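One chain of protein is taken out of this complex; the other chains stay put.
Chains: A, B, C and D, in written order; residue numbering restarts at 1 for each.
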Amino acid sequence: MWYDLLTSVFRGLVNTVLLLALAPLCEGIVRKLTARIQSRQGPPIRQAYYDILKLLGKEDIEVGESPVFQRLAAALGLASVLCIAWLIPMGVGIPFSGGDVILLVYLLALGAVVGVLAGIASGTTYSMLGVSREVMMLITLEPLLIIALLVAAVNGGSMRLEPVFSGVVFGDVTFSYAGLIMLLMVLAAFQAYVKRVPFDIAEAETEIMEGALMEYSGPKLALFKYAQMCRLVVYSGVFVALFVPWGNELMFPLGWLLFWLKVAVLVVLVTVLAASHARYRIDQAVRYFLVMVAVSFGALVLAALGY
Amino acid sequence: MLKELCRKMFPRSLWVYHANSGGCNGCDIEVLNALTPWYDAERFGIKLVGSPRHADVMLCQGPAMRATEIALRRAYDAMPSPKLVFAIGSCAGGGGIWHDTYSVLGPVEKVVPVDYYIPGCPPRPEAIVFGVALVLGLVEKKVVDIHVKQDEFPIPRYHPEDLEEVDGTVKYTKSEVV
Amino acid sequence: MLNPENAVMWAMLVCIVTAVIMPLFNRSKRVSGWLAFAAAAISACLVFVAAVYVLMNGGGEPISFLKSRALGFALRLHVDGLSAVFLLLTAFVSICSAFYSIEYLGHYERHGPARYYSWLLLFIAALYGIVSTTDTMYFFFIFWQLMTVAGFALMRYENEKRANRRAAAKFFWMMQLACFVTMVGAFLLAPSGIVVEQGEELMRFDFVSLQSNMPALFSESPGVITAAFVLFLIGFGIKMGMWPLGGIWLPDAHPAAPSPVSALLSGVMIKTGVYGVMRYFLWLVPAESLSDFHSGAWGLVIALIGTVTLLLGTAKALGQEQTKRLLAYHSIGQIGYILLGFGICLSLVSNPAAGARQVALLGLFAALFHTINHGVFKSLLFLNAGSLLYVTDTQDLNKMGGLMRYMPVSGVTALVGACSISGIPLFNGFASKWGLYSAGFQAAPWSAYLPLCAAVAVFTSALTLASFVKFFGASFMSRAGRHVIESVSEGSRKVLDWKMKVAQVLPALVCVLLGIFPVVVFSRFHYALGRDAQGMLLSLTDGAPVEGGLWRGVEALGAKAVFAPIGLLVVLGALVLFCCWLLRAGGAQRRPASPWLCGYAWDAEDFRYNAHGYYGELKALFKCKGNTRLNRESDDMYALGSETDTAARGRAGVVAEKTETD
Amino acid sequence: MSLAAKIKEVLICLRAGRVTLPYPFEPATVPKAFRGRPIFDVERCVGCAGCANNCPAREILVEDVCQEVRILKYLGRRCTYCGRCADLCPENAITMSNEFETATDEISDVGQTLELFMGTCQRCGRCFTSPTPLEELKLKGYRIDDLMNERWVFRSKPFLNEEKTVDDIDIELD
Partner (left out) sequence: MFILHLLNRLQERFGDGISRVDMTSDERLYLYVKPAVLRNVCVFLFDTMSARYAVGIGADDTPYSGKYQVAHNFAFDGKNLFCSVITYVDGTAPEVDSISDRIPAANWSEREFYDLVGVRAAGHPFPKRLILPDGWPDGEHPLRKDVPWNHVPENFHSGREYEFERLPEGCVAVPFGPFHPTLDEPAHFRLYVEGERIAGCEYRGFMAHRGIEKLAESVLTYNEIPMMAERICGICGCVHNVAYAQAVEEAAALSPTKRAEYIRTIMLEVERLHSHLLWVGLACHIAGFDTLFMQSFRIREPVMRIAEKITGNRKTYALCVIGGVRWNLDEDACTGLRRVIDNLEDEWRGVVAAVSKDKNIQRRTRDVGVASPGLVKRMGLLGPVARASGICIDARRDHPYAAYDEVEFDVIVRESCDVWARILVRALEVFESIRIIRQCLSKMPDGPIAAEITDELPSARTGISSVEAPRGEAHHFVITGEDNKPRRWRVRAPTYQNLQGIPYMIKDQTLSDMTLTLGSIDPCFSCTDRVETIDIRSCSHRVYSGRELESLVRRKDK
């Protein structure tokens, strides 16, 4: 039992540290690649580290009636994303076995909710507009992801994360069409999960000046930005673990490298899509996602019926 | 240790906020140009942000106007320190053609403390990139206040003996040497 | 000897007696308040002891009081596991509510305390009674009417407001209908010809006799049974706010009553409907006639109704801009969850597969757990709403904002309540929803529609979250508006008393504790329900659906779903600490500032984003646009003081102005 | 089809390749005609103040310290780089250079101050003449700017006609 506990903690720490270390790198890749698509040289690939460090040292302007809450929100926002690194197999197995798919999705949502509350706490009109949009996105996106996970759970007959993240989404014994449908759905909504164009509606720079984060500066902004970078990795990780888990069980360096390679491929895909689209309007996005939610309800029934 | 590191990172990641307090748009567009493929100021970690709270650098364009004076000061106050202010173009640096009219207050330094000036009307994108490079310490500044004095009057004094008649008109022969 | 039934009887007596003598103390609000609290506390303690005893040791035999052979009835009380759960909830909420009332009532200048406390105590007594009586006709009627009349009186406490009178009347008549329907149902199950004599104390409409009638009835006229259960469902459905009938009275009734009563109404009273449905459907049908009952079909119907209820209730709540009204719609929504859990249980109860029966039991546990949770967090939220009303004198979310600075205790507790109801992990709402979803999704092999219902519930959970982001954000976060500044300015400021604070902190603590130790609850359910199992429930007792320990957390359905709150708490806590260190590590200075409004904004009041603006697109999609004007007018009617009436009339005269520049 | 359009767009982007110029690590080229910072040649300037009178930004200021010495101050800070001064200088003492790297932390760095001898013109015909009537002196008469405050002081014709003096400025007319 102590051995299990130590392994868990060790794996969790590895995942957390890697996530913290690599998330800005992914952001750097995104920015560099975006720049190349835009015919530019682009920032150095380690630019995101500079940004975070600079923000940590900047003055912290506190707007709003509840500064303590806002500080806590900034910390919780990052912590909840980091916590997910304990729930998904990032090449080294799942560190924390005390959660299932429902906890995973709720934790993913928690990060967004904390950001939302922080936005409200600052109380500016624009951040409220951003919050309103963010929540509308959340409402439609959260069910989509949980249904994708649950299709796997239904196919595999268990909601625990280990079986769910073993490719069972495409069926345990027979092939499952529901898994395929959910793959398409999640892929189509993936930009929204990681908050990139065309679904970065909640922080549209040119409309509402980054929305909920508009009033935040200095270390709090750094933490929110960091959480956003981590979110890209974490969602990619969830996607990889759920839909393309093959190879993860390889020997230590191989499976681990393969995982990060898959994440990198997903990051590249996200970047290309983000660079080639215009932002949608919130009502268009919500309608789009509601249709997808309806389709995934169908997929869930299919899965329950064994297809 | 982390504190020191954070402080050092400041110039490597300048997020700029552009505040046009009443200019003609020319400098604005050149600033945008400096961010676009040919000049790409993002090479130096520069990023345009929409909210002054996120900004490290305020790019002032246009003169300080009576109508926007308060807004400009508020924008400056809204920025977290450490912060820099760039005055871009003739209007921000010196008030422009209209520096003394009834609705113009003058150069932006009358409202916010300016750290760097990038003259030009509008400055070329290279000039803006140069200004950025100046902050980053990549280049040395190339201008210095010039005071010059005439030792002698540039045109020789009029001497009748230098007059010469050519084709019926009288010419001053030394004129060619000038 | 103080057995549970006696304790409950004594508790009721204490309440009733105090209620009767209450008018003597009408002159002092303080004295009557403390007296009422003492009565509520004593009775709650009695009930608490009884309930805990039953949960730890199982229930005993029913005890009869007030026997009357001539009339053919007796007050038979029976505290078994199910009753104990509801009694516990009632006791807890009534203590908080009564304690909160002491100070809160001081705010009503025109109304004496006796009218309030008398009815409040009677109301509590009725609640105790209705969940512990075994009589389905006479005493059911008495307790029901006592509850209805007391509720009616409490809603009319501020009887000068027309909206209150209307809401109370609506409540009254709907309750009469519910009562009538339920009693007809009971009557159908006990035709005069086939009373089974089992002993001298057995009554015709006693629960046990109805139960023993069932097998015979199934063979003779199954149609009657179906009709009876339809009537039960309708009757209790009305009570609990089930779609489609509950929406008629519930959203009006909750805002009309004084806030502590709203807490009781929403936290406990509507739960009597849940109690009724559970009791009649699961306990009444004997295990041997299981195959005749078509429980699968009933489960389907209830689960579907539950799904519709939760979706519609929550969607409607999304458009609300008044604190209590918003909470009231959420009561409907949360009742939907409970129904869904119960529906899952019912639809799998007769399934021969062992796994299915485990899932069914988990559904029941989830529903029960959610009942408790809802009672706790919803009464907490209503008390928070009461505090908001107390301080700002309005229920209009549009006028609030920034109150975290002025009432931090209410703010933090409201945050706990909001997190609980929207199911944030580590709060109690998550634990019960987790059980519900686990049951719903694991039901897939036996029923394809239950996962769908659960998925809708997940979607609705997100809607709930959105709605509470609005509730909490617009009141406590956001920016203080003119109205708030005036309310909290020196002189006119009403400070929350420590009593009110304690009454809010208590349920908040329970929310957190239940969220961190759900395993205790599940294990108690399993023990208590299993021990007193009757009827269909008997078929469900083959194995514990939920196991676990404090450290391992809860593991449902043979560890197919796990949730380890303490582990999560440790991990998350450590990470939060790390992040807090990160916040300070850069050595950044802090500086307060006013919001950035693009530099040119003179009157910040107009730029305050109000609750009306949230989720415009979504509301348009759901076609549930709250009627602004209507909302605001009714708000002023619900305000504490009636001085604002004139202001309301003045504002109603304002017409939308031309908004364009030219 | 939208996908085809997206692919086309991406292709356009990729075909262009990277176009970013290496400036400031390598010097930038400037076209010959570029109107950069004006350079005042003190050797050639006759102090006619034609540039000062035709500067739209009114930033070339003149002050006559005494009858013999005139200070001509080019502030640089509000220069519009229109090149009218260079156009109109009769002695070609002003050239629009191709300097554009004038960013500085001290705005006075871009200024140039010339201290000039004023000769008395004796029908030399080499004074400032305007190319067209439109460039004629707008100030007929005299002008003293406030160099300290970088203020252009406008003394209108009526003022000179009426031979009034203004309190804050002493005009010494010989």
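Criterion: a residue touches a chain if its C-beta (ideal position, glycine included) is under 8 Å from a C-beta of that chain, and two chains touch if they have at least 3 such contacts.
Note that the coordinates shown come from a computational prediction; the quantities given were computed from them, not determined experimentally.
The absent chain, not drawn in this view, touches the displayed chains A, B, C, D throughout the complex. Checked against the full complex, the one of C:Tyr128, C:Phe427, C:Phe472 or C:Tyr609 touching the unshown chain is C:Tyr609.
Annotation: of B:Ile97, B:Ile118 or B:Leu134, B:Ile97 touches the absent chain (contact as defined above). The omitted chain makes contact with chain B at the following residues, 17-30, 32-33, 36-38, 48-50, 52, 62-63, 65-71, 75, 96-98, 100-104, 121-122, 124. By the touch rule set out above, chain C reaches the unshown chain at residues 597-603, 606-610, 612-617, 619, 628-629, 654-662.
Counting the whole complex, the residues of chain D in touch with the unshown chain are 1-2, 4-6, 8-9, 12-13, 16, 19, 31, 33-35, 54-56, 58, 80-84, 87, 96, 132-136, 138, 154, 157.
Methods note: only the chains that are shown with their structure count from here on.
Across the two interfaces under comparison, B-D and A-B, the one joined by more C-beta contacts turns out to be B-D.
Distance between chain centres (mean CA atoms), chain B to chain D: 14 Å. Centroids built from CA atoms put chain B at 43 Å from chain A. Mean C-alpha position of chain A lies 34 Å from that of chain C.
Touching of two or more other chains is recorded for residues 38-41, 53, 56-61, 63, 214-215, 218 of chain A.
Multi-chain contact residues of chain B (touching two or more other chains): 2-3, 6, 37, 40, 43, 51, 53, 78, 80-81.
For chain C in complex with chain B, the touching residues are 585-587, 589, 591, 593, 596, 598-600. Those residues of chain D that touch chain A in the complex are listed here as 6, 9-10, 13-14, 16-20. Those residues of chain B whose C-beta lies close enough to touch chain A in the complex are 2-3, 5-7, 9-10, 12-13, 15, 36-37, 40, 42-45, 47, 49-51, 53-54, 56, 78-82.
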